[in-house]
Structures are given as C-alpha cells and as structure tokens.
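All protein chains but one are shown at their positions in the complex.
Let's look at chain A:
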Amino acid sequence: MIKFEKVTKIYPAHFSNGSPTAVLQDVSFEIKEGEFVSIVGKSGAGKTTLTRMILGLEDPTHGDVFFKNKNLRTADSFEIQNIRRSIGCIYQDYKLLPAKTVYENVAYIMEVEGKGYGKIEKEVPRVLELIGLEDKMENFPKELSGGEQQRLAIARALVNNPKVIIADEPTGNLDPYNSYEVIYMLEKINKAGATVILLTHDREIVNKLGKRVVTLVGGRIIRDEAEGKFML
C-alpha cells in the first residue's frame, strides 16, 4: 500500500543553520494493507519527515514514495488531495481547527470531500458519540481537556473511514490512562481493516502492542521486525 524506495531527504543549509542535513538516508520499506506498524526512533530520527512524505507535503531528495502504486513525485495536486483525504492523521499537538466547534472540526473533513448536508448531519453526531464527545459538540477545542482534544482528533481522523491512519506521537501529551485509551482505539480501527502507522518513542506502548516495529536511527532503518520490541 505504501512503499519507500531508497528514499533520502536532505534539508539544505538554510533550513538547518549550517551545513545540509540528511534526515532520511536510503530508506526502503513497505507497509501492506491492514498492517499495524510502529515506527520508533528518538526525536530527530526522521519519523515526522517520513509521514510528511506519505502525505505529499514533502518530496524526497532521492528515491521515490508510492501510495497504492502511485509515485507521489509525479502525482498532480488533485491526486495528492485525494490521497490526503484517504489518510486519517492524528498528531501529538492534535492540529485541530481552533476557530471551529467540535462538531465543525469533524464535519470539515466531510465537507472537504464534498459530502452532502444530510450525510454530515447523520454521521458526525454518530462518530462523536462513539468517542464520548456528544455532549461537547458546540464547544471549541480550547474548552476541552487534552484527552478530549486527542479523542476529537481521532474522531476527525475516522469520520471518513480512511484506509490509512497515521498517528504521530498521539500519546505524547496524554497521561497513561488516556494514552492506553488512544492505543486501544487504534487497535480497534486496525482490526476493522484500516492500516495504522504509529510513530512513537514510548517504549511501553510499543512493547505491549507486539506488532511490527521499524526502528529509525539517524535517518536510517536499523531494524524492521514483524513482532518487534522497542530497542534503541
């Protein structure tokens, strides 16, 4: 489903205040449909750059990234937008739309896809109920707790039934209780058939999952195990 082929990403000198920095070096791996993959590594290992490439937000300096056999380097803006719509993203800083209410944050994703008013009015309350935010539909994100904001981010990522979920440090700002709740939700989504890519440096979570682990160090893949552990 997602394939990295000899991908290298070098940021020019003006980005890194000095010499050019290679954040990914000769990275090759493939993620199959329905897989649950944890990508682990320290901060600066290149995890976020990897996800930005899957979303077509950045091009590799060398090599190619494929999404469903489509080379993102040659995809036009329409194809890139369609790819982004088929991926649900969850971030450590939630990336919610602060000027929109809880309801509008979720509805926005369906509006972007051009879904009709009737479907949006039916689907959004259902998803919000599923994650326990049905009483906060008219609240703004800043009026929610950290855990609630992350649940809203998950609701937003799920509402369009995406084929792929990218969770970039989704538990980074959460307490252990909320962290496990988020991971439990991701497992459930994966069981329902979605591909889940989890980027984290939380040892406990990765070890408990017992799923495929790709380990990045200094922009290189040093380990890729089907039932891996967090080892850095």
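The rule we apply is simple: a residue touches a chain if its C-beta (ideal position, glycine included) is under 8 Å from a C-beta of that chain, and two chains touch if they have at least 3 such contacts; residues count from 1.
The rule is short, and it goes like this: contacts and distances are computed from a predicted model.
Only one of "Amino acid ABC transporter membrane protein 1, PAAT family", "Cell division protein FtsX", "Phenylalanine--tRNA ligase beta subunit" or "F-type ATPase subunit delta" fits the UniProt record of the hidden chain, and that name is "Cell division protein FtsX".
Summary of contacts with the chain left out: across A:Asn82, A:Asn139 or A:Asn173, the touching residue is A:Asn82.
Considering A:Ala13, A:Leu57 or A:Met231, the position touching the chain not shown turns out to be A:Leu57 (whole complex). For the options A:Pro12, A:Pro98 or A:Gly146, the residue in contact with the chain missing from this view is A:Pro98.
Residues of chain A that touch the chain left out of the display are 55, 57, 77, 81-85, 89, 95-100, 104, 108-109, 111-114, 116-117, 156.
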